[in-house]
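Right, I'll just put the structure down here and ask away after.
With one protein chain held back, the other chains of the complex are shown just where they sit.
Entry: chain A
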Amino acid sequence: MTELTLPADIKAMSFEDALGELERIVRQLEDGKAKLDDAIGFYERGTLLKRHCEGKLREAQEKVDRITLGGDGTVGMEPARID
């Protein structure tokens, strides 16, 4: 299968929504009531959602910045070192 690019609507989804829809799709497929064409569509979307979820989980990064306030009250940030 060629690498499908994530559709915009999935890309915009939060992890929670994507996971929720993925679980719904899995349940629907497991019910076994879906028409074949629908089932294939579901499967493809489920695969994309799974990839999106994995991406969201993969981007976990630890980064700590510290807010700095400029003289005019503007908010900036700089890396913080907390030990």
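Methods note: contacts are C-beta pairs under 8 Å (C-beta built on N, C-alpha and C of every residue); 3 or more make two chains touch, one makes a residue touch a chain; residues count from 1.
Basically, contacts and distances are computed from a predicted model.
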item	value
Chain excluded from display, named as in UniProt, from "Cytochrome ubiquinol oxidase subunit I", "Electron transfer flavoprotein subunit beta", "Recombination protein RecR" or "Exodeoxyribonuclease 7 large subunit"	"Exodeoxyribonuclease 7 large subunit"
Residues of chain A (touch criterion as defined above) contacting the omitted chain	14-16, 19, 22-23, 25-26, 29-30, 32, 34, 36, 39-40, 43, 46-47, 50, 53-54, 56-57, 60-67, 69, 75-77, 80, 82-83
